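Missing here: one protein chain of the complex. Every other protein chain is in place.
First chain written, first letter: the chains are A and B, and each begins at residue 1.
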Amino acid sequence: MRTRRLLAALAVVPLVAAGCSGTATSTGAALTGTAPYDDRPVRPGGTLTVALSQDPDALDPTTANTFVAREVFASMCEKLYDVDADMKVVPQLAAALPTLSNGGKTATIRLRQGIRFNDGTPLDARAVRTTLVRDLTLPTSSRTSELGAVRSVTVVDDHTVRLDMSRPFAPLGAQLADRAGMIMSPRALARYGKDFGAHPVCVGPFSFVSRTSGNQIVLKRSRYYYARAKVKLDGIVYKIVTDANVRSANLQSGDIQVAERIATSDVGSLSADNSLKILAGGGIGYQGITINTANTRGTDKPPGKVDTPLARNALLRKAFELSLDRDVINRVVFNGLYDPDCSPLPRGSAYRDPATRCPKRDLAQARTLLKRAGVHTPVHVNLLLAADSVTERLGQVVQAMAKEAGFAVTVQPAEFVTALDQARAGKFDAIQVGWSGRVDPDGNLNDLITTGGSNNYSGLHDPVIDDAVHRAAATTDTAERARLYATAIRRQEQLGGVIYLYHERYFLGTSARVAGIRYYADGIPRFTTAGYAR
Amino acid sequence: MGWFLLRRAGAALIVVALASVVVFLGVRALPGDPAVVLAGENATPKVVEAIRHQYGLDQPLPVQYVDYLKQLVTGDLGTSTQDKLPVSGILAERIPVTLELAVLAMLVAIVIGVVAGTIAAARRGRFPDYVATGFGLVGLSVPHFWLGLLAILLFAVKLRILPASGYVPLTDDPVQNLRRMILPALVLGTGFAAILMRQTRSAMLGALSADYVRTARAKGLSGARVVGVHALRNSLTTVVTVLGLQLGGLISGAVVTEQIFVIPGFGKLTVDAVLTRNYPVIQAVVLVTVVGYIVVNLLVDVAYAALNPRIRLAGAADG
Partner (left out) sequence: MADVLTPARLAPAATGSGRTRRMWRRFRRRPMAMTGLVLVVLFLLLAVVGPVVFGDPTRIDFGHVLGAPSLSHLLGTDDLGRDQLTRIASGARVSLEAGVLSVALAMVVGVPIGLVAGFYRKHLDSVVMRAVDVVLAFPFLVFAVGLAAILGPSLRNVVLALGISQIPAVVRITRGEVLAVREQDFVAGAIADGATDRTILTRYVLPNATNALIVQATVAIPGAIIGEATLSFLGLGVQPPTPSWGVMLTGAQQFLSQAPWLAVWPGVMIAATTLGFNLLGDGLRDVIDPRSAR
């Protein structure tokens, strides 16, 4: 329901944006995403070619970290749980949501019966245990921290597992609805071990066929999938096309049928093309500017004293924020297609503080704050950002806006990995950076603004924030969690370690002939029921 | 000949060894390492450390280098950190793509360059000469990537007669493959056509005034035959030299062209590997390029001698 509203609202946005920015091609363009699910009947057969924006890392659910890998997994690695259109956790391979006992420290998960992996092996409690133990113990596992509180996994019977945890752990369901919940075929694990990523076998509508590095990943319809009657496509080819303009061009020429992350500058002209459709999704992540307040030697080291004007004085950080106009940034850089906001939690999230009001741009107030701080203007700010043309455009707009309040912003583009390295090491004044977002609010705050978090680039170390975030993760009461997150976010706003700017949206371009794709706020297109319309 | 080859092989080995050390140390001097890239949003210090351990990056540099050499000797180029696929397999997929682009571009360059150069020389100082010379100068002055942009703008965006980009393997569908390779090959070939044209023209002019050609003319051979057989044959030496010299330029050009037309070739692999700090791939790419450069130069020298027996190999080997 919420997604429906969001999409309806979005359909109006480009009209307004086009009116303001004056780009000829987007005038009159409306998003055809008002029906989030195109339920036209599809004919059996056909292959869908889907353009991904990046080359995924190894297709091993235990170690994978890229967003694009999650998109590929969505077609071939189902999870204990999934999320629905409202980002609510629902059972997928599990038969029901986990049953909590022992004061929330034990979760019992019942599995669906009669499910087979794509190599024909039956899915049972032992297979689930094998996967979860691998996730928890493999040294290179990226899931260990996600399953943080889980201490042991026990097979209760053929179709039931029990997880024992060190403390109540609210995000468990959401984590098992992501890579940590993808169950791998024990036979394939035994055979390939560390090389599982080159021969992934899970439960899914499609099974892995081949991968050519940097070029494509080929999947075909699974013989063993429990709901194979619903799967109409013969197969899916994920092609890696890193350039957004090229994805658009190939979509228009019909070389591909689906392209993820259409550039906002192309959304208008593609929507105007009758042979194409644009679906809007995404929005659970955020983008902003992180200001280094205490990260002197790296996020894994204790905080220190950063000697920059912005780090010394919270008034200046507030003034910097007030000099920025989130709406203009959205309009100029993103054609008005993103969602300007000052909270790390998505709009419409049950955990979001309903009282959230973003400060409007206020130059007078910003100048007053600068005066009150008693600093000489211009205040110099070095803004580190990833060297790609859209981010650089964002940097230039920030530079122009902050200048009017008395900040001399130097835009310092760095190649992405270098920027990441400097962010972690604390070698920056301010950095434009974001977060792809997690279904559970804990994933958008914990580790990002809590003391010692590896993604806490600012070096925030505040007991109020830590306490609220940790207590919220240990409660399952939604209202109580919402209250605690509101406390943490308000405290963060006072400290000004992160200036949240907007929620990014993903635009999925598809051929008008293709129906049955599900595209949600998590930005992962699901092709289980997709196909060519009759 | 044998002695010459032996000496060249020795020098080549030194160059390869030096280059391997340079790249080995060079990639490790880059900020950030594959572990940080791979760990991405989940980069807790523990995970980063585990990944570093997995790729042996926690070892001292000399140990890492010796391990790398040991691997190399057994013909193992390692595993790509990005997707954990064997590097040799990746190279086997990518190199043919770039080779196809390079060969097509070279064909374009040779056809346009040699023909235009020959005509210009034969019609020296007349209209065809001015046209060809003008083309040569403009061709030299226009950057590849801009030509690529204009070509996409004209043929794909405005006229919509050719696809803007993408790649279809030759073995899958030769027609689609060629349709997608035409623009990149033309764009990449033009610059080299200009260089070849200039060199061919001046070499032909030299050859036409040489004694043996004059003799041939005096013997009553037709102008076309003189130009076609005698002068052209001798000018080929120049062409071969230029091709050898331009190989490096061709590879850099291919990188940019692949970037614009999104062709999954060797060049794109190179750039992507550096951007993701994919050490094994970077090392392999550099090694292959260096070896390729040396082999081609050797071939050029041999071809040089074959085309023009008066040049002795010992002389060609110098410098």
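FYI, contacts are C-beta pairs under 8 Å (C-beta built on N, C-alpha and C of every residue); 3 or more make two chains touch, one makes a residue touch a chain.
If you're wondering where the values come from, they're calculated on a predicted model, not measured in any experiment.
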Contact with the hidden chain (one of B:132, B:240, B:263 or B:294): B:294
Identified contact with the non-displayed chain, of B:115, B:131 or B:251: B:251
Of A:108, A:152 or A:269, the residue touching the omitted chain is A:269
Even though one chain is not shown, subunit A touches it at residues 21-25, 244-245, 263, 265, 269, 328, 331-332, 387-389, 392-393, 395-397, 399-400, 411-415, 417-418
Identify the residues of subunit B touching the omitted chain, counting contacts across the whole complex. 11, 14-15, 18-19, 22-23, 26-27, 29-32, 137-138, 140-146, 149-150, 152-153, 157, 195, 198-199, 202, 205-206, 241-242, 245-246, 248-249, 251-252, 255-256, 259, 267, 270-271, 274-275, 282, 285-286, 289-290, 293-294, 319
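The definition used in the following text is that only the chains that are shown with their structure count from here on.
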How many angstrom lie between the CA centroids of subunit A and subunit B, rounded to a whole number? 40
Using the touch definition from the top, list the residues of subunit B that touch subunit A in their complex. 30-32, 36-47, 50-51, 53-54, 80, 82-85, 89-90, 93-94, 156-157, 160, 163-167, 262, 264, 268-269, 272, 275-277
Which of the residues in subunit A come into contact with subunit B in the complex? 55-60, 63, 65-66, 139-142, 144-146, 195, 197-198, 211-215, 240-243, 246, 249-250, 253, 255, 300, 415-418, 420-422, 424, 435-436, 454-455
